[in-house]
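For this depiction, one protein chain was excluded, whereas all remaining protein chains were kept in their positions.
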Amino acid sequence: MLHVNGVDHLVCVEARRSLADTLRQDCGLTGTHVGCEHGVCGSCTVIVDGVAVRACLMFAVQAQGLPIRTVEGLACGDILHPLQEAFIAHHGLQCGFCTPGFLMLAAAALEQDAWLDDAAILDLVSSNLCRCTGYQTILAAVKAAAIVMREEA
Amino acid sequence: MKPSSFTHHEVGSIDEAVAALARFSAEGGRILAGGQSLVPMMAFRLAQPTHLIDINRIPGLDRPRLEAGELVIPACVRHAGFHQQVIPGPLGDMLATVVRHIAHVPIRNRGTFCGSIAHADPSAEWPVVLVALDGVVVARGVAGTREIPAAAFFQGIMTTALAEHEMLTEIRLPNAAAGQRYGFCEHARRAGDYAQAIALAGWRISEGVIRQARLAIGGVEPTPRRLPAVEALLDGHAPNDALFSEVADAVAHCVTPMEDPQVSASLRRDLLRATTRRALQRACA
Partner (left out) sequence: MTTWVGRSIRRFEDPALVRGQGRFTADLPAARWVRFVRSPVASGLVERITPPAGSVCITHADLVGVRPIKPMLDRFDYVPIEQPLLAKACVRYVGDLVAAVLGTTAADAEDIADQVLLDITALQPVMDTPSALAEDAPVVHAGMSDNIVVRAQMCTPGHAQAWAAADRIIDCDIRSHRQSGQPIEARAAHAAWDSSGRVTLTCTAQMPHLMRTAIADLLDMPEADLRVVAPDVGGGFGQKMSLAPEYALVVWLARKFRTSIAWVEDRRENLMASFHSRDLAISVQGAFDAQARLVALSGDVLANVGAYAPYPNTAAVEPLMSFAELPGPYAVAEYACLARGVVTNTCASAPYRGVSRPALTLAMERLMDKAARSFGLLPEEIRRRNLVQQFPHTSPTGLIYDTASYRETMELALRVADLTRFRQRQVTARVEKRYLGVGIATFCERTGYGSPAFAARGMGVTPGWETVQLAMDPSGFVEARIGASPHGQGLRTTLAQIIADAVGIVPERVRIIHGDTDRTPYGWGTFASRSLVISGGACLIAAQQLHTRLCRVASIMLEAAEADIELRDGIARVAGTDRTIAIADIARASYHGAHRFAESPGLQETASYDPLGTFSNATHIAFVDVDVETCAVRIERFIVAEDAGRLINPMIVDGQIRGGVAQGIANALYEEIVYDEHGDILTTTLADFLMPTAHEIPPLEIHHLETLSDASIIGAKGLGEGGTIGAPAAVLNAINDALQPFGAELDAMPATPLRIHDALRAART
């Protein structure tokens, strides 16, 4: 049983099936992307038990019963998460393939501490790879979202 | 890049883990802790374990504790656990500095201290800490528990004194008294990359001079090590840049650097010289 975005998914997979592949192919949640399958690019980043992890380096069997959050659960109905808004406003995406990973990476960090300083945000954003943007607009988006999240908190 | 098949065993205690390891290690069973090094190797099928003994849900292994003057780090303490001081004082500060060099946030959220030690990658950070502090590795097999001193633990690239059927259950690091100083420096191509040279220095200053100097290096040779002969150059001297340059030169001369397509032996030697000097300077900061 995988508990994803508040919904239970009963799936039966091989032990070797990664959490990323399981979310995509067995739960139908294709917003989580697979870019390198060896933990470097971060496109598959999801939140498990409150922290951002590489879903390609975790087997689905290990995530049983733990709360999992993916990009599909980030918005609240029609209302986008402040990070999603900020990525659009600051042109933090081009092809959009790496975007779900960056969003979940930043969501986990900012929900824990919306007061991260610029150095910590740089450190955080350097966790994932983007090939289109050159990162500066992603940094700007995360900083802008942090301000909104501080006000909301 | 999908791992080959294996059987997943979730164990609830160290005893169960050790029993499972005893049963499956000969046919390719391995411990799965954070998996941040093992799983990529499985994705490339460089590792094809047939059984994974998953220790992530064993209760009580995820928190370090202070015990009889030692910091005890059980098998499932994540790297991220060191972002904040695990104990007040210089050791907690130093560990919080070092952890910032380990890969990236999501990797630190899963990867474990003990896993890094057991994996014994020559370019990893925690093994340097372990040898610098003369920590102890606690290993348990069916025959019982043994303690392996850091200096005897690392035997080669990804090769350790652990027997196939033994599980690394915890690491013990001697706590540092107030006044202890550390300086850490690492060189990597990009932030978060495998280190190409690591230096960790530690000492106390008494009456203006260095006492009990420790200097360990990593990322340069197949295993990390302390350099007692070079430490002797520091002991009894007042810290200053000229001394540090002399020591850095001595370090650079006493190693046999590894080579790879990115780093020649000569460059690695220079990297080590620079990281050593900077680590020494940081120990004064």
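In order of appearance the chains are A and B, and numbering begins at 1 in each one.
To be clear about the criterion, a residue touches a chain if its C-beta (ideal position, glycine included) is under 8 Å from a C-beta of that chain, and two chains touch if they have at least 3 such contacts.
In this text, all values refer to a predicted model and were calculated from it rather than measured experimentally.
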Inset, instruction - Going by the touch rule at the top, give the shown chains the omitted chain contacts. - result: A, B
Legend entry - Residue touching the undisplayed chain, where the options are A:Leu2, A:Val48 or A:Val71: A:Val71
Legend entry - Among A:Leu2, A:Leu29, A:Val48 or A:Ala144, residue touching the chain not depicted: A:Leu29
Legend entry - Among B:Ala191, B:Ala232 or B:Cys254, residue touching the chain not depicted: B:Ala191
Legend entry - Residues in chain A touching the chain absent from view: 14, 16-17, 21, 24-25, 29-38, 40-41, 43, 70-72, 74-75, 80, 84, 87-89, 91, 93-100, 103, 122-123, 125-139
Inset, instruction - Just the residue numbers, please: which parts of chain B touch the chain that's not shown? - result: 1-5, 40, 44-45, 187, 189-194, 261-264, 266-267, 270-271, 273-275
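Methods note: only the chains that are shown with their structure count from here on.
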Legend entry - Geometric centre distance via CA averages, chain B-chain A, whole Å: 29
Legend entry - Partner chain A, residues of chain B touching it in the complex: 1-8, 10, 35-36, 39-40, 42-44, 52, 54, 56, 80, 100, 104-107, 109-110, 190-192
Legend entry - Complex interface listing, chain A residues touching chain B: 14-16, 18, 21, 37-39, 42, 45, 51-54, 56-59, 61-62, 105, 109, 123-124, 126-128
